[in-house]
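Only one protein chain is missing from this complex, and each of the others stays in its spot.
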Amino acid sequence: MSEGAVETILFYAIAAMSLFFAIATVTARRLLRAAVALMFVLVLSAGFYVMLAAEFLAGVQVLVYVGGIVVVIVFVIMLTSSVDLLEERPPLLRKALGALAAIGFFGTTAAVYLTTDFGAAADAAPPAESARAIGAALLDYGPHGYVVPFEVISLLLLAALVGGIAVARRSPPPSQPLTSGGDLPGEVSFTPPKRQNDPEGGASHA
Amino acid sequence: MSGAVAALPFILRNAWLVAAIPFVSFVFVGLVLRPKVPRIAGVVATLSIFAAAGVAGGVAWEYYHLFPPGALHPAIVPFAFEWLRFMPGLTVTMGVLLDPISVLLLLVVTSVSALVHLYSIGYMHGDPGFGRFFTFLNLFTFSMLGLVIAPNILQIYVFWELVGVSSFLLIGYYYEKPSAVAASKKAFIVTRFADLGFLIGVLILGYNGYTAFGDVGPTVAREVTGRIATDLQPFDFLYLTHPDLLGRLAAPALAVGGVSLLTIAMILVFMGAAGKSAMFPLHIWLPDAMEGPTPVSALIHAATMVVAGVYLVARLFPAFAFSGDALTVVMCVGAFTSLFAAVIGCTQDDIKRVLAFSTLSQLGYMMFALGVAAMDRPAGYTASMFHLFTHAFFKALLFLGAGAVIHAVHTNSIWEMGALRRKMPITHLTFLVATLAIAGVWPLSGFFSKDEILAAALRGGHPVVFGLGLLVAALTAFYMFRIYIVVFLGRARHEHAEHAHEAPFVMWAPLALLALLSAVAGFVPFGSFVGIGAEAGHEGIDLAVAIPASTAGVLGIGLAFLLYSGDGARATAGANALGGAYRVVKRKFYVDELYLFVTHRIIFRHISRPIAWFDRHAVDGMVNLSGWTTRRTGSLLGALHGGRVQAYGVWLVGGTLFLLLVLWSAAF
Amino acid sequence: MCMLPELIVVATALTVLVADLFLSERRRVVLALLTLVGLAAALAALLAAPAGSLFGGRFSVDEVAIWFKVVFLLASFLTVCLSLDQLDGRVKVRVRGIGLRGEYYAVLLSTLVGAMFLVSARDLVTLYVSLELATIPLFALAAWKRSDAGSQEAGLKYVVMGALASAFLLYGFSLLFGLAGSTDLAAIAAAVRPSPALFLALALVTTGIGFKLTLVPFHMWAGDVYEGAPLPVIAYLSVASKAVGLAVMFQIFYRVLGHMVKDLGPLLAFLAAATMTLGNTVAIVQRSIKRFMAFSAISQAGYIVMGFLGPDAGGVPAMLFYMLAYVAANMAVFGVIIFYANATGRERIEEYRGLARTNPLLALAMMLALFSLAGIPPLSGFVGKFFLFSIASKAGFHWLVAVAAVNSTISLYYYLRIVRQMYIEPVYPEAARLPVTPTLAATVAVTTVASLVLGLVPVFYEVIHNQTIEWLAKLVG
Partner (left out) sequence: MPDILAGLGLAPGIVHWMVLTAALFAVGLYGILTRRSAVGVLMAVELLLNSAALSFVVFNHFRMPALVDGQVMAVFVIAVAAAEVVVGMAVFVALYRVSHTVDLNRLDRLKNDEVKP
């Protein structure tokens, strides 16, 4: 019973923190602060995963999400705005509509959950090593394996990388002649070269 | 192909040629001649239609050779190929259906079209779009013929739309004129709107026909196997008009809100027919359609395309008759249109518009003739087809004559013409023949067909419709002679009219031929050629009908002469000079005044003009209003897409919640 | 080997990417050829290979999947044909900042792979991942014009809306997974019963589908994205991406909810009616031809959804046929739009005036294609609409048929607006005959002829019908 009590307390504590940081993520006026809050949410989710007996996933979460995605986000914040500038406040109407939509969503969804019997299954023992089990599932060629999406996701990451680089690339390489449909020289100079370090620029560029 | 088909004469087996020849010519003229040598495009196009007319003649000859006049005239399908296969057992074919009315229409369409083609060589001479014009004209003829020979309701729908497209192209032929563009758009949209009803009707008929096909189909097929060549399909007219199926459709189990499904379907189909045949209130496109070149008006908007609606009702007549209520709707709409258009026709000053309203009125005549018929009392059916037949000739003649006049005086207003009798003797003579024919003067063709319609109305137990018919006959005679007198008699009212001269040979030759046809077409013993259900013989002239009808016509003519002949100025001058005869003249003047007062002040101002105004503004206004509403809706909805992506997001989330709530509330 | 077509496409994408590194800029013209050859090979492999399944049924190819893949491959093939003039710089008016051919083709091909895997998926995981593969690279393609603010803005809006919609879809998937306790589509189909939680899942999933398929009110991104994105990408979006949405919808509504799709009829009918009506009315007032095509495409999606109303799953062949007809007609229209933009840089409807004088054949093709989209017989659009309308009518949705018929009348009105500009309005004073590049001419010609032939001789419908009905009979019975 005491084990259950610890779990319960842990759940509510992490849930509360997680919601707090989530709200901070979406309301903080400094983007960098929001990114830090997001990182906390993601780390706390890793905690949830541990509680749900998914230790491997918790590791992935910390490595990929916190170590990768959040870092990219921070980079982009640096590239597109100044660190110490405040984001402008959204218009009141937008805030009201957003809150209405979010509360509406939460209300209906929670109402659905409270009236649903999810039919929690019998207590089967979780696989001893979830990492091994996940690895096996990913490489299983049989009817319960996920080798196809595994291949697909590798292509997705490749395509995202190629597409991302193509879009974010600054200017055509010098070897690219004008007839190929690259940027005009005039358009290249249209972009000030040192823009990302300019403290005046940013999302809040007034 | 079954053995029964192989036994048919060559020309019947290959009746598809009648539509194929204009099609080949259309492609050839359009792709090869038009860009390269437009000058001979007209000749080739005309020759092709004459060839088609030849084939149509051959088909008619063989058909009546096979089924002699007076005997039963079954519908045969000598040719069909598979077109759409929905699933095994539900196939739609393209083919040829031959029965008296399709043979009749083949003859009318090809002959009038051939003459109009010939006439156009002269009329359109020197026009920069000469090749284009004949391309479209060929396309139109092809689509109309495809419509006429359709053996199933889907084929007729397809060609129906094609006819609409080619008519759109021809009305908008003078695309530099904004009014022509507007008119073509209006025609297309109004008829498309009507076709929507048609399409839904087709779907209802098709779907219910298909579901009943398993039960009813084999019986019907056995019954008609001897007559048709291909397998019976659920969309075929032979099946859709069979009483076994109609009984199914009219069953109370299928009724919606107390109205039987058959009636609903037939009224929807009639909506399409009313659109093409310009029945009230879908008639508004036809007067505007006169923006097209005059030969087009003659061919499409007088003689052929506009009768497609009448033809469709005749084609599905057994279904209309079975429903009963639907046929009553046809009758009422037809009768009302006929009167309404005749009243407006009295007030128009543009010669083509007068003829357009006269066309509306005559189409209404044909419609209500169908409406007063029944399967066991088919006189109205025969009379309607008879009137379609005669009307095609004299109305085409009227339009071509008007075209020749317009060609000569370069104006459409009758008040800028006058005294053309001497300048254009052949045109005058032929126009007079057509005017007499449409006014119903014995022994010209209009007399006979109108007589049959009126007789059918009287004997069918519709005295009100009969009376209405008489009134319309008088009005027709009046407004036709009004324009005849103003245009051809009296004095020249404008300098153009003084310098007019006769049309060239290629133009007056068709006029003469059509005049001949208009004069003699009435003597065809029509009843022994065309009928439905119980065969009706030619009944001859019924004096109880002929005398009132002729009287009405004569009254109308007399009134027209009284009002429009002579010359006010000359009368006044004469009165001044004569002095002694002053009183007599003055009294005559009183009579004139009285007439003028009654007609112009009362009838015109308080009846005709308001009706014309209502037509222009209220009925047209409805169409414009619906267009405006659509645009306005588009504007309002478009404004939602204001470029703020988060607003889009709110809509998305709202949409999700909406879906959830709908699903949830529907389930509990 | 039923995965061969996908493998060919993947191999082509990688080859193009690698070849791009080693080719000089002038030689990169061959990349398009390489891509086209790869796509043609994949199509051949698809039609030659029999239906079958791999990985214990986790990847399975049946008749319906084959037809969907045919649509995807054809759409991609045509998109490449429409793209290569701009990418190779064979244009009169320069398109600002479009380039990087190797990357472009590789990314395009990978979205295609996603689409192809998606119809063969038999579990939620593959379905989701493939859908993302079919979607995420498109964000980059929409923003491909690097120095064009409009294109970047389109990319941004697409990313934001796409991410939102895909999150909804994913959350819905998680509910399906939770309710059934399995990721397998067949297992989910066997386990789910109508319940509030299922409805929630359904609403969420439908949102994700509605985004791809541009159903109202999930369509709002389309107008802006179409306006900003490069033209060939829009052509792809309007056809292939829509087919992807249809495929997901098919997977969910037939494979998972096959037994209750009938109960969803009224809701779907409502969505269809709202979609076609909004698309049509808004299209009337548009000024830019790209936005115009966006709303035209939205209304077409409304018609297609009618195919889900069939009482006995008979709507699938009708949808597939309509999709084919739509691919042909829409690609023809986009061919002309791209031609005109390449030659003159004009993208507004009123700027199409006099096209019939400067290039009569293309104007004719455009008119025919527009008429096909409007559903004028005997073009393929009419036949397709006819089948779809009869499906809805058969299912008892007469009101929807009436709405659809009114809508097709309205649509004719606005398609005629373009026809009027081309044929009736006076030509620009300085206008000369506009040259067409051979690829564009061939593409437009082939697609126009296809939309004619599909209407006159709808043998395809018969083939699709027989194959899919056979398969559906197995599924249902």
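Each chain gets a letter, A, B and C, in the order it is written, and its residues are counted from 1.
Going forward, a residue touches a chain if its C-beta (ideal position, glycine included) is under 8 Å from a C-beta of that chain, and two chains touch if they have at least 3 such contacts.
None of the values given here were measured: they were computed from a predicted structure.
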Handout entry: Neighbouring shown chains of the undisplayed chain, as defined at the top
Key = A, B, C
Completion exercise
Even though one chain is not shown, subunit B touches it at residues 631, 634-635, 638-646, 649-650, 653
Handout entry: Touching residues on subunit A - with respect to the absent chain
Key = 4, 7-8, 11-12, 15, 18-19, 22-23, 25-27, 31, 34-35, 38, 41-42, 45, 48-49, 52-54, 56-57, 60-61, 64-65, 68-69, 72-73, 75-77, 79-81, 87-91, 94-95, 97-99, 101-103, 105-106, 109-110, 113-121, 123-127, 130, 133-134, 137-138, 144, 146, 149, 153, 156-157, 159-161, 163-165, 167-168, 170, 190-191, 195-196, 201-205
Problem - Interface with the unshown chain - residue positions in subunit C - result: 124-125, 128-129, 132, 136-137, 139-140, 143, 146-150, 152-157, 159-160, 163-164, 166-167, 170-171, 173-175, 177-178, 181-183, 223-225, 227-228, 282, 285-288, 291, 349-350
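The rule is simple: only the chains that are shown with their structure count from here on.
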Practice task
Sort the chain contact graph into one of these: line, ring, star, complete or other.
Solution key: complete
Exercise for the section: Would you kindly tell me how far, in whole Å, the mean C-alpha position of subunit C lies from that of subunit B? Expected result: 42
Problem - Junction residues of subunit A - those touching two or more other chains - result: 108, 112
Practice task
Note the residues in subunit C that touch 2 or more other chains, in rising order.
Solution key: 196, 199-200
Exercise for the section: Give every residue of subunit B touching subunit C within the complex, in rising order. Expected result: 83-87, 154, 157-158, 161-162, 165, 172, 175-176, 181, 185, 188-189, 192-193, 196, 199-200, 203-204, 206-207, 627, 630-631, 633-635, 637-638, 640-641, 643, 645-649, 651-652, 654-657, 659-660, 662-664, 666-667
Completion exercise
subunit A contacts subunit C in the complex at 108-109, 111-113, 115-116, 118, 121, 141-149, 152-153, 155-156, 158-160, 162-167, 169, 172, 175-184, 187-188, 190-191
Exercise for the section: Mind listing the subunit A positions that touch subunit B in their complex? Expected result: 94, 97-98, 101, 104-105, 108, 112
